[in-house]
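The block underneath contains the structure these notes are about, expressed in structure tokens.
Only one protein chain is missing; all other protein chains are in place.
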Amino acid sequence: MRTKIPLLVCLVFGIMMFGQYFSAHPIAKAVYNNILEWWQIIFAFTLLVGVASFARNSLRNISQRKEPIHRSIALAGLLVMPVLALIGGTKTGSPFLWSFQNMLAPMQSTVFSLLAFFVASASYRGFRARTIPATILLVTALIVLIGRIPLAELISQSFPKITFWVQDYPSMAARRAILIGIGLGSMTTALRVILGIERTYLRGE
Amino acid sequence: MEIGTIIAGILTLAIYSFLYRDNPVYKAAESWLIGLSIGYALVVFWQSTIIDILIVPLFSEWRIILIIPLVLGLMMFSRFSSKTSWLSRIPIALMIGTGAGVAIPAMLYARTLKQMSASIMPLISENGTPNIEALVVLIGLLSTLAYFYFSREHKGVIGNAAKLGTYFLMIFFGATFGYTVMSRMSTFIGRVDFLLTDFLHLIK
Amino acid sequence: MVPVVLLVLVLRESVCAAQIEGQSPGWFNTDTTATLVFSFISLVIVLYAILSVRSGRRFKIREIPGLKAVDEAIGRATEMGAPILYTPGWGGDIQRPTTIASMNILSSVAERTAEYDCRLIYPTHDPVIMAVAQEVVKEGYAKAGYPDRFKPDDIFYISSSQFGYAAAVDGIISRIKPASIFLLGTFEAESLIMAETGNSIGSIQIAGTDSTIQLAFFIVACDYTLIGEELFAASGYLSQNESTLASVKAQDMIKILIALFIIAAMIWATIRPLSTWWKF
Partner (left out) sequence: MERLRTRWIIFLGLAAVVVISYTMNLPFKTSASPATEKAYKYIETLPESSVVIISFDHEASSLPEIQPIALAMLRHVFRKNLRVIGLSLFAEGTAIGYEMLNRTAGECNRNYGRDYVFLGFKPQYISAILGLGESIRRVFPEDYPGNKTDTLAIMRNIDTYDSVRMVISIADGDRTMQWIEYAGARYNQKVMAGLTAAMITSYDPYLSSGQLFAVVGGLRGAAEYELLYGRRAAGNRGMLAQSGAHAYVIALIIIGNIIFFRSRRRKREG
């Protein structure tokens, strides 16, 4: 019963949503609209559960003295935003938006900008033309790195055109094959999930 | 200078301290970041979905059918005790089944059929000269597909085709690597702009 | 019972919604014919592959270079008496396909490290992945006949923060200098930090993921890289999981059809440039 019902729900909703793609009938459309709305609502609850389990793990770690300071800072951050939203709402000028713009966004983009440094250090140490494939990769990378800055036009007017040619034909052809591969992979996985053959999503409770 | 910019500047430098070494100041800033981002997401989800398309329509417009997604949503909370956690499988199954159902036609049409027909071009153009681009796309596509063909060993014709496919893949990964370096540098330049203009007022 | 009730309620509410709109029912939308035909062909091929695997037929998958290197990497670690480090990356939760594929490979790596009595270290960013990984490695050690060699403390949770996790793994690599490093699973920007550090201390690195951006870094910094679909095929090859093998076989068959279609349509378009039957 614990496995039969979920598999049946998955089958029923999978077939309905697959079938409605091919129909223009108003009933099919209305069924489709309802399910889209349910999907949105349940998905939001999934994220609420995620937030609740983060809070629970943080509290448990604090009580077990595992990195208590950092966990309580994180918990404080988790509580600050909803409290600010309750007090001042979320419109322009609200403390909620203020703390997003002056704390969350700057830190998030700074963490991401760290990668510029790691790319530079890896470029010096890690990226060796050890094999033919690695050499092709590095040469293409240089064609793009040079071609997409004004330096290219100083070398020759047609340099950017070379970069675009490499990007629009050989690189695009390989990417298209990857896309087709992923497309087929997603399709077979979706079929196995709907037919109840692939059940990994039931694990990990 | 505005208090917000000062705080943003200090937090930016706290994060950059990681470049020297992983240190408590960085760890504190990052924990604060993790907490804020989860708290922010909680507010935005709550308002945009739970309130807007569940509570308001259900309790003020009386769309009774919304009781079903409400109950299914609450069943997600059953995950917190091992005795009842199997109940969460039903809403998860609904989401995964729905996602799989809409994915099949999208993957087959937009990602396979459309890409196949976009690759079809006459091999000889109107003025009789060979169409190099069409040839490169055809060879690149088929040889890369050969690389991702698993039913036969990479020997003989398939082996050579797959090797050629590797080279096309390397061109794609090389171009992606070049553009990714470009992306990371732009992000760093954006932070340098903030530090030099807004925070330190060194330049206009 | 529950799904039937759900279905009836949805249909009932949809029928009244449809009557309000009052459109004439046209069941099939003819614009989607091509997709329907292709869906039907794909469904038949996948079902054929699954049923034939179920009825005992074994599909052979070609040898994957990255996987041959797994034995080589474990052998090297045993000779040097140095540990092996295995990371599933920071990017995924347990339900992501790449994380599941990584678990399948982990279980066969665990069997081999049990046999050679070589230490296997597995740092992760997600408590659920840690729990499942401990289960998988324990089963691997038991299957190899050395349950006592399994050390649960070597499979541990570090931190959910991206760079906190990368920095911690960076520190572990620099300190214990693993002979071989496996980076298989779901990666984001942190891949670069770990692969570069592993490269700089000279360990054999085998990577595999489906994110094209991280693959570009792995290919240059690691010795062997499983590219996208290869990771899924490798996990099927090692686990001999029926449905994965059937899927790989079905996808191969469809790829042949696609290649034949493209070649035929290309020749046709060259002879008759104005033809359009191949346009979707």
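We call the chains A, B and C, going by the order they appear; numbering starts again at 1 in every chain.
Heads up, the rule we're going with is that contacts are C-beta pairs under 8 Å (C-beta built on N, C-alpha and C of every residue); 3 or more make two chains touch, one makes a residue touch a chain.
Keep in mind that this is a model prediction, so the values were computed, not measured.
Trainee: For the chain that is not shown, enumerate the shown chains it touches in the whole assembly.
Mentor: A, B, C
Trainee: Have a look at B:40, B:168 or B:199 and name the one touching the chain we're not showing.
Mentor: B:40
Trainee: Which is it among B:106, B:123, B:136 or B:164 that touches the chain not included here?
Mentor: Touching the chain that is not displayed is residue B:106.
Trainee: From the list B:6, B:25, B:132 or B:182, pick the residue that touches the absent chain.
Mentor: B:182
Trainee: List the chain C residues touching the unshown chain?
Mentor: Chain C touches the missing chain through residues 174, 200, 212-213.
Trainee: Need a quick check: the contact residues on chain A for the chain that isn't drawn.
Mentor: Missing-chain contacts on chain A: residues 21, 29, 32-33, 36-37, 39-40, 43-44, 47, 90-92, 97, 100-101, 104-105, 108-109, 111-113, 116-117, 119-121, 123-125, 127-130, 138, 141-142, 145-146, 148-151, 153, 160, 164, 167-168, 171-172, 175-176, 179.
Trainee: Touching the hidden chain in the full complex, which residues of chain B are there? Just list them.
Mentor: 19-20, 37, 40-41, 44-45, 47-49, 52-53, 56-57, 99, 102, 105-107, 109-111, 114-115, 117-118, 172, 175-176, 179-194, 196, 202-203
One rule holds in what follows: only the chains that are shown with their structure count from here on.
Trainee: Write down the pair of chains with the top C-beta contact pair count.
Mentor: A-B
Trainee: Averaging only over C-alpha atoms, locate the centres of chain B and chain C and give their separation in whole Å.
Mentor: 16
Trainee: Indicate the whole-number Å distance between the mean C-alpha point of chain A and the mean C-alpha point of chain B.
Mentor: Whole-Å distance between the two chain centres: 3.
Trainee: Where in chain B do residues touch two or more other chains at once?
Mentor: Each of 18, 27, 30-31, 33-34, 65, 68, 90, 104-105, 108, 112, 116, 119, 138, 141, 145, 147-148, 169-170, 172-174, 176-177, 180 in chain B touches at least two other chains.
Trainee: Multi-chain contacts in chain A: which residues touch at least two other chains?
Mentor: Touching at least two other chains: 5, 9, 12, 16, 18, 21-22, 34-35, 54, 111-112, 114-115, 119, 133-134, 137-138, 141, 175, 178, 180-182, 184, 187, 189, 191, 201.
Trainee: Over in the complex, which chain B residues touch chain C? Could you list them?
Mentor: 18, 22, 27, 30-31, 33-34, 65, 68, 90, 104-105, 108-109, 112-114, 116-117, 119-124, 126, 134, 138, 141-142, 145, 147-154, 169-170, 172-174, 176-177, 180
Trainee: For the complex, give me every residue of chain C touching chain A.
Mentor: 2-3, 6-7, 10-11, 13-15, 17-18, 21, 23, 25-29, 32, 35-36, 39, 42-43, 46, 50, 93-95, 97, 100, 127-128, 132, 160, 162-163, 189, 192-193, 195-196, 199-200, 210, 212, 216-217, 219-221, 228-229, 232, 243, 247, 250-251, 254-255, 258
Trainee: Which residues of chain A touch chain C in the complex?
Mentor: My answer: residues 5, 8-9, 12, 16, 18, 21-31, 33-35, 54, 57, 111-112, 114-115, 118-119, 121-122, 125-128, 133-134, 137-138, 141, 175, 178, 180-182, 184-185, 187-189, 191-192, 197-198, 200-201, 203-204.
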